[in-house]
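The block underneath contains the structure these notes are about, expressed in structure tokens.
One chain of protein is taken out of this complex; the other chains stay put.
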Amino acid sequence: MTGVPEAEPVTLDLLKKKMAEFAKERDWDQFHSPRNLLLALVGEVGELSEIFQWKGEVPKGLPDWKDEEKVHLGEELSDVLLYLVRLSDICGIDLGKAALRKVELNAIKYPLTLCNGTANQQNHTTTSPTTTTNNGSESG
Amino acid sequence: MTGVPEAEPVTLDLLKKKMAEFAKERDWDQFHSPRNLLLALVGEVGELSEIFQWKGEVPKGLPDWKDEEKVHLGEELSDVLLYLVRLSDICGIDLGKAALRKVELNAIKYPLTLCNGTANQQNHTTTSPTTTTNNGSESG
Amino acid sequence: MTGVPEAEPVTLDLLKKKMAEFAKERDWDQFHSPRNLLLALVGEVGELSEIFQWKGEVPKGLPDWKDEEKVHLGEELSDVLLYLVRLSDICGIDLGKAALRKVELNAIKYPLTLCNGTANQQNHTTTSPTTTTNNGSESG
Partner (left out) sequence: MTGVPEAEPVTLDLLKKKMAEFAKERDWDQFHSPRNLLLALVGEVGELSEIFQWKGEVPKGLPDWKDEEKVHLGEELSDVLLYLVRLSDICGIDLGKAALRKVELNAIKYPLTLCNGTANQQNHTTTSPTTTTNNGSESG
């Protein structure tokens, strides 16, 4: 973000190690059961939502936000990420590998020729409960 | 995870690029406003929760889960991650940088000598609403 | 909603009884632990969010929604409500009583002379994590 030399890229594995070390040093492993971490994640998603809750629609890039608001947003996004990384680790899931695989599955599910433009996105989103799973897969 | 050569580490930047490309190719940028993505993230957190909802407490490593359940779990964890990465990108937040910074902030907030063991974790978790922020910071 | 005679008002107590009976008849009490129900609630909030996720801002009254979309929305709102009622019951909380009390607390917290208009609402919403609790209290 500045003219200084680029920081090294942040891997999911690095974050996983940092989280594991952090918990171990504080003797917090005992609290980090899967469902405890999941609920902590939900708590962080709640805090993330609170940032956006009274704002109405906001444009990409958040041009009108103060610096401190953006810093706060970065912190809440990070909290969600860190618990997600930790939850994956505790469940024995390789999150990076799973994410790459999911992107590939999404590419198969939404091939280029079928998914272009508005109408198709609308199709798998505004409809019945049976499209719930489809919605999830749009993430890639 | 096996004896085969390690895959290259997955960076947040790689996922960001894949998501941006995926959306662009399908003309989905128009749907990827901050609050749309946030609600999509909440939807995925809901699907993640559904996996755990009737199970009672589950042990670390999920030893009794079937392979297909773990694959499904990996997909839902990935969906949350991918929307989180995309949301950060659309908001102009460098998620990897923010996450590393948050880990450092957490280390300051919960110094080793004060946070060891059960009691302290309990302190900032079971108490009043004023500890909400503290809870969030435990993630690192 | 029509010219027909009004249905009797729906009380939280009625819903609580219906849920308890429903679970008992199906031998589902064994699954209805507090955290199981909480995660089920989160799952339903996810499904509710999915309905709104790609729509951008939508006006009050949802004038452009199809009837079937509104019916679906009513079902998801109901699922959240029913799990909330059940969770409260299982935790031994009188939800109706608690809700009335919360409205009163909110009235004290946000007195009429101080809270009118835009600026004040913004004040306790767009700021730092320390306002998290305040945000919660705006609900009444």
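Letters A, B and C name the chains as they come in the text, with residue numbers starting at 1 for each one.
In this section, a contact is a pair of C-beta atoms (placed from the backbone, for glycine too) under 8 Å apart; a residue touches a chain by one contact, two chains touch by 3 or more.
Being a predicted model, the structure only gives us computed values, none of them experimental.
Student: Relative to the complete complex, which of the depicted chains are touched by the chain excluded from display?
Tutor: By the stated touch criterion, the chain not on view contacts A, B, C.
Student: Going by the touch rule given at the top, which residues of chain A touch the chain that is not shown?
Tutor: Here the touching residues of chain A are 31, 33, 35-36, 39-40, 42-47, 49-50, 52-57, 129-130, 132-133, 136.
Student: Which residues does chain C use to touch the chain missing from this display?
Tutor: Answer for chain C: residues 1, 7, 9-15, 18-19, 22, 25-28, 30-35, 38, 40-45, 47-49, 52, 55, 57-62, 70, 73-84, 86-88, 90-103, 105-107, 110, 112, 115-118, 121, 132, 135-140 touch the chain left out.
Student: Please identify, in ascending order, the residues of chain B that touch the omitted chain?
Tutor: With respect to the unshown chain, the touching residues of chain B are 35, 38-39, 42, 47, 50-51, 53-57, 68-69, 72, 75, 121-122, 125-126, 128-129, 132, 135.
By our rule, only the chains that are shown with their structure count from here on.
Student: So how far apart, in whole Å, are chain A and chain B when each is placed at the average of its C-alpha atoms?
Tutor: Each chain reduced to its C-alpha mean, chain A and chain B end up 5 Å apart.
Student: Using the average of all C-alpha atoms in each chain as its centre, how far is it in Å between chain B and chain C?
Tutor: Going by mean C-alpha positions, chain B sits 25 Å from chain C.
Student: Would you mind listing the residues of chain C that make contact with two or more other chains?
Tutor: 35, 39, 42, 47, 50, 53-57, 129, 132
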